[in-house]
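A single structure is presented below for examination.
Each chain you see keeps its place in the complex, though not every chain is here.
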Amino acid sequence: DEETEAATEVTTEAATEAATEAATEAAAEENAEPVANPDLADKKVGVCIYQFSDNFMTLFRTELEDYLVKLGFSKENITIQDGQNDQATQSNQIDAFIADGVDVLIINPVNTSSAETITDKVVDAGIPLVYINREPGEDEEARWDENGWDVTYVGCDARQSGTFQGEIISDLGLDAIDKNGNGKIDYVMIEGDPENVDAKYRTEFSIKALEDAGLEVECLDDQVGNWDQATAQQLVANSLSQYGDDVEVVFCNNDAMALGALQSIEAAGRTVGEDIYLVGVDALTEALDNVASGKMTGTVFNDHFSQSHAAAIAAANYLTGTENEHYIGCDYVKVTADNVADIQEKLK
Amino acid sequence: MAEFKLEMKGICKSFPGVKALDNVQLSLRPGTVHALMGENGAGKSTLMKCLFGIYKMDAGEIYLDGQKVSINNPDEAMKYGIAMVHQELQPIPARSVAENLYEGRFPLKSFGPIKVVDHKKMYEDTAYWLKEVKMDFDPKAMLGDLSIGQMQSVEIAKAVSHQAKVVIFDEPTSSLSDNEVEALFRIMNDLRDKGVAMVYISHKMDEIKRIADDITIMRDGTYVGTWSADELSTDDIIAKMVGRTLTNVYPERKNTPGEVIMEVKHMTSISDKSFQDVSFNLRKGEILGFGGLVGAQRTEVLEGVFGIRALKSGEVYVKGKKVTIKHPADAMKAGIGLITEDRRGNGIFGCLSIKDNVGVSTYNKYLKAGIVLDHKKIGEIVDSSIKKLRIKTPNMKEHIANLSGGNQQKVIIARWLANDPDILIMDEPTRGIDVGAKHEIYEIMNDLAAQGKSIIMVSSEMAELLGMSDRVYVMCDGKMRGEIKDKKDMTQAKVMSYATQF
Amino acid sequence: MDKKKLSFKDIMINYGVIIIVVLLVIYTGITSKNFLSVNNLTNILMNMSSRLVIALGIAGCIITAGCDLSAGRMIGLGGCIAGTLLQKMDYSQKFFPNMKPMNIFLALLIVMLVCALFGAVTGFFIAYLNVPPFISTMAMMEIVYGINMIYTNATPLGGYVSSYTGIASGRFLGISYLIWIALLVAVITWFIFNMTRHGKYMYAIGGNPQAAEVAGVPVKKTLIIIYAKAAAMYGLAGFMLGAKAGGASVQLGYGYEMEAIAACTIGGVSVSGGRGKVSSAIIGVAVFEILKAALQFLGVNSNAQWIALGIIIFVAISLDIRKYVARK
C-alpha cells in the first residue's frame, strides 16, 4: 500500500507540469543533434525487445537504433532481438549475446520478475546493462546500488499513465459525465495483456484517480482486449449492446484498443464528448487526430523519444566511463484537446 | 465333453438400416473345419466379429464347451482361446514381423523391478511359428516390406501361435499363392489333428471341397442350414447360397476380338527391382488375361500403363496413336479405366456415399454449362448400376464402408462402367467375391467385350484366367515370359511353365 | 431399452450442442435484459460474419483431411495490406504518403490475390512435396508473419477512408454489408462444395487420397486450389475485420485458426477428412460467437471464459463424434 501512495504522490498536478517540461526538454534535445563519439564505432550493442509486433515498442526501438547511431555506434554492430513475448526465448537471446561478446546490453524484459537472474548473468559477464520500458522491482534496483553495478533502468512509471487517464475524465466533472443521472460514473474497462504491468496499473490507477477526485464509480464491464484493436472493437460492441446508454466512459489501456472502441461507439450511434467519453494511452497519430477532432476525450503520451534517447545515452555513458544513476525516470504527458496540437507538432 | 466346442445361438445384429444377422446359429465340433458359406453381405464376417468381441450383438448366446460365455472385446475372446485371421488385413506396417505377431501379448522379463519386453524370446518364438507355417523370413523384417501374401501368412502364423482351441479364418486365401494355400491347408490339417475347431470362410469352392468337414450356409443374414461336407455337391452349395441354380459359371463369349487397339512397347519401371522391358498388345472386343504368380509385377505393369507408377522408358499406343500417360486422368482421356486390386487402399472412398463413389470418375461428362454438376443424370446412372449389378444396399446415399466387400467391388465396377472406357483393366476383379456375383461380373465382362470394349484381366485364379480369357500373357519376376494365343493351348501346365521362368 | 428412451438419447447426440446453446441463450436472455434485443442479435451476426468466412475457408482444407494453421497470420496480412492501401490522403501517418487511396474493390482484389498466392505455395508443398498440411501451413504461418512484419514494420495502420470503414457501418435492407458478404461467401461456398466437380473432388481427396488419384481426380491441382482459395478467404476476412475495427496491425487475426477449426469440428466437419458441410461451419461459428457474447453478458470473469470455451469444445465434440462411431 505504501507503494500505491508513493505512486499517487508522484502523479500530482505538479508532476504533470514536470512531465510537460520534460517533453519540451526532450524536444529541445531533439533539435540539438548529439555529437558522434568515434570510440563507440566498434562497440557491439545487444538490444532485447520483449515483442517486435508491439506498436509502441516498435516506435521505441526504431528511435533507439537511430539515436545509437547518432551517438557514434555503427549500425552493423547493433543487433536487436525479438523476445516473442517469452522470457525463456529472451533469456536464450541474452545468453547468445553474452557468448557473442557484446559490449553493452539494452533489455526490455518480458518478465520483470526475471530481472534478478538476468542481472546476475550480465553482471557476471562484465557487461553494462540498461533496462528499458518495464521496470524491475525495487528490491532489484536496490541491489544495483548496493553493489555499484553498471545497471540502470530507463522508463516511465505506468501508474502515472493510469492516473492521467483518470484525471482526464475527472477533470470533466460529474455533471458532464453522469448522463444517466445515477450520481456515478458508469464505465467499461478494456484491459491490455493482463500480465503486463502497464495493463495492470492503468486499469487500477485510472479508476483510483476518479475515486481520489471524490467521484463514485460503477464498473459495468471489464474485459481483456490484449492490446488488440479488433478484439476491443468486438468487446465494446457487446458492452454497448448490453448496457446501452448507461455506458458513460470507456477506458482502454492503450490507443489501439481505444480506436477499436471508437468504431463500436460510432456504430452504436453514440457521440464521444456528448453522451460518452473515451480515453487511451500511447498517443498514436490516429488517436491524436481523434483527440483533436473530439472523437476521443484524451490519451496519454508515452514518450518514446525521451525514453529511447535516455537509454542510448546511458549505454554510451557506461562505455565511455561515465556513471549513470540507477533509475532514470521519464514522464508521461496527459493529452487532451487543449494540448494535442503541441504533441502532434512534436511527433511530426 | 460337450459335443460342440462352440455354439452360437439366436444371434441378431443390426446396423443402421441393415439387419445383418437375424437369428443365426453355428455349432463347431472339436477337431473339424467348419465352412461358413454365403454370398457377399450374407453376414459371415459380422457373425465372426460378434464371436470375437469386435461387435456387440443385439441378441443371442455363445456357449464354449457347454458353458455360456459373454465376450466383450478381442482380448476376452483370446483369453477364451479363440483366435482369428481377419478378412481385411490387420497389419502394422511400420513394425517388425515379430511385433506384429506378439502385439498385445509381448513376452516380458524382469529388469530390476521393471518388466521389459523379452526381445530375444520374442524373436526366437516368432522364428519358430514362422517355420511352423513354412515361412522363413526374418522376424525383424518390417512387415510393410512384405508382399500382401506374405503378410497374410504372418496373420496365419499369429493365429496359430495363440495355440487357440477355436480358430476363425475369414477369407485367408484371397491373396495367397498356390504354394501358400498348400501350406495353410497343411497347418489346418495339423490343427484338426490336435482337436482344434476351425471356422473357414472362402468363396473358392474347390477349397471348400478339399478342407471342410461341416458346412453352414447363410443367406441375407439368416441361417439356411448346416450339413456334413460330403452331403452337398458344389452345385448344391451354390443353390443354397444364392437361392437359385447357376448352370455355367463362365458364360459363353458372344464375340470374337477385332483389330489391335492398344500396344505397349518396352515398358520399364523407374525402379531396378520392378518390371523390365514389358511389351504386349490388346485387341478390340478382347478379354486379355494376365497370368502369373502373386508378385510377378502384373499389377505394377498395369499401374504403369495407367500413370500411377513412374516409368524409366516405354511407349503406349492407343488406336495407333502414341499417348503420354503421366496421371490417371491422362489414361482416362485415352479411354482407359482401372479397377485396382487393393479395394480398401485405393478403391473405395469409405466415408462417401455410393453415389459419390460411382460418380467420381465421371464428373467431366456430366457438367451443365461446363460448371454445374448434373445431379439428376448422375443419380439416374447410379440407380441403374445398383439395379444392373444387383448391389445390395438400402439406397445410393448409403456410405460404401457399410457394404460387404463384394458389394463394394461392384460399386467400383459401376464407377468404371459409368465412365465408359474403351479399355478396362481389371486387377483381380473377383477377389473376395461370391460365386453368384462372380458370375454376374463375368457376364458384365462378356457384355462389354461384345460392345467392342477391350478388357485386361489380371487374375491369380487359374480357372478364371483360363475360363474367361481370349488370350493370355504370363509374367514372372517383372518380365513378360510368354503369350498363349490359342484358346486350345491354354492349360494350367502351360501357364505355370511360363510363370515359373525366373 | 424402449423406443422412447433411445430417441431422447439420439436427439441429445445429434443436437446436443445446439440444445446446450439454446438453453444458454434462454438463460442469458432472462437474466440480462438486452441479450435478446435486435441490436444485440445484429451485433452477434456482425461478429459471426468474418469468423464464418474464415471457417468456410478452413473447412475446405479440413475436408481434405488437412488443416490450415496459417489462417490467422493470413488474416493479419490481408488486414494490413488493405490498411496500407486505403488510408485517407490527409492522415499524417500515411503508410504510402503520396499514394491516393485505392478503389476498395481493387484493394480487396489485391489482398485476396496476394493471400491466394501464399496459399498456393502452401498447397504446392502439400501436393507436390508431400509435406503434411499441419507442418506446411505452420511454416507458412511463420513466413507470412515475417513478411507482414517487414512490410508494415509493425506500424499500426489506421486513418481509413470512409468508403472502407463504410463496409462495416453501411447497411443494405437494414443489414450490414459485412453480413451480406458473409452470406454471399456462404452461398458461393455451398455451390462449390455441392454443385461443382471441384467440390466433389475435395470430398474424394479427404475420403481416400490414393483412391482419388486412381479415379483420375487431379489431386495435386485440387489441393493447390483449395489452399489458395482458403487463403483468399482469410484475406477477405482480414479486409472485413480491418473495416470493422477501423484499423489493423500485424497481430490481427492471431490464433483465429484454432477457433475456426474448433468451430468447424463442433459443427460436424470431420478432422479425418471427407465429411463436412457449409451448415457445419455456420453452426460452429454461431456456437462460438453466441457463447462469447453470453459469457460477457453474464459477467463471467475473462479468465474463466477460457475455461468455459475449452469445456464447451470438449462437450460439444464428445456428443457429436458419437454420431459416427459404429455402435459396437
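By letter and in written order, the chains are A, B and C; residue numbering begins at 1 in each of them.
Here is the rule we use: a residue touches a chain if its C-beta (ideal position, glycine included) is under 8 Å from a C-beta of that chain, and two chains touch if they have at least 3 such contacts.
Remember, predicted model here, so these are calculated numbers, not experimental data.
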{"item": "Formula for the entire assembly, written in the chain labels shown", "value": "A x1, B x1, C x2"}
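By our rule, only the chains that are shown with their structure count from here on.
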{"item": "Chain whose Cα centroid lies nearest the overall Cα centroid", "value": "C"}
{"item": "Leader among chain pairs (count of C-beta contacts)", "value": "A-C"}
{"item": "Of all other chains, the one whose Cα centre sits farthest from chain B", "value": "A"}
{"item": "Chain B-chain C separation of Cα centroids, rounded to whole Å", "value": "43"}
{"item": "Computed distance of Cα centres, chain C from chain A, in Å", "value": "34"}
{"item": "Centre-of-Cα separation between chain B and chain A, whole angstrom", "value": "72"}
{"item": "Contacts with two or more other chains, residues of chain A listed in rising order", "value": "none"}
{"item": "Residue list for chain C, restricted to those that touch at least two other chains", "value": "none"}
{"item": "Footprint of chain C on chain B - complex, ascending", "value": "15, 54-56, 306, 308, 327-329, 331-332, 338, 340, 345-352, 356, 359-361, 363-364, 367, 371-373, 375, 415"}
{"item": "Residues of chain C defined as touching chain A within the complex", "value": "32, 34-35, 37, 39-40, 43, 46-47, 79, 91-93, 149, 153-156, 158-159, 165, 168-169, 241-242, 244-254, 292-293, 296-297, 299, 302"}
{"item": "Sites on chain C touched by chain B in the complex", "value": "195-197, 200-201, 203-204, 206-208, 210-218, 270, 273-275, 326-328"}
